[in-house]
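Just dropping this structure here.
Missing here is one protein chain; the remaining ones are kept as they sit in the complex.
And then subunit A:
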Amino acid sequence: MQFMLLFSRQGKLRLQKWYVPLSDKEKKKITRELVQTVLARKPKMCSFLEWRDLKVVYKRYASLYFCCAIENQDNELITLEIIHRYVELLDKYFGSVCELDIIFNFEKAYFILDEFLLGGEAQDTSKKNVLKAIEQADLLQENRPRQFFFLSAQLTTEKPL
């Protein structure tokens, strides 16, 4: 897989993962072009399209488009399955995931993706393993920012006393 993009129906990019080294300028150009192409397609149309020398596989979940670019010999259907697996993982992790989850916890979405795909290849086909790895890593991440913030909020309210 060359890259994966998540974008909203309005064309706002929500997540991007590039497995090929490209300059920011190129990335932007590709993103703009692909978002336009995919959004212009009707819901009944096929999920695959040939784009430059690549194949683009996309699927829409609610308001979010998941879009992958794969090489010509790659299997489109397995790519669809990868997308679906990723959505399942997000869903398990966030509990019925929605677009806002991904916007506000975008780093988590990346962590999940990184545990699932590495260098554009699926590193583990087992959902359980991926989620276990994420949970373990999360445990390591002591004092999560949110809690930290509440703690400090308490401190401030105490201060005047």
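The working rule: contacts are C-beta pairs under 8 Å (C-beta built on N, C-alpha and C of every residue); 3 or more make two chains touch, one makes a residue touch a chain; residues count from 1.
The rule is simple: contacts and distances are computed from a predicted model.
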item	value
Per UniProt record, name of the chain withheld from view ["SERTA domain-containing protein", "Glyceronephosphate O-acyltransferase", "Alkylglycerone-phosphate synthase" or "AP-3 complex subunit delta domain-containing protein"]	"AP-3 complex subunit delta domain-containing protein"
Where the unshown chain meets subunit A, residue by residue	13-19, 21-24, 28, 73, 75-78, 80-81, 103-104, 106-107, 110-111, 114-115, 118-119, 121-126, 129, 133, 136-137, 140-146, 148-149, 151-153, 155-156
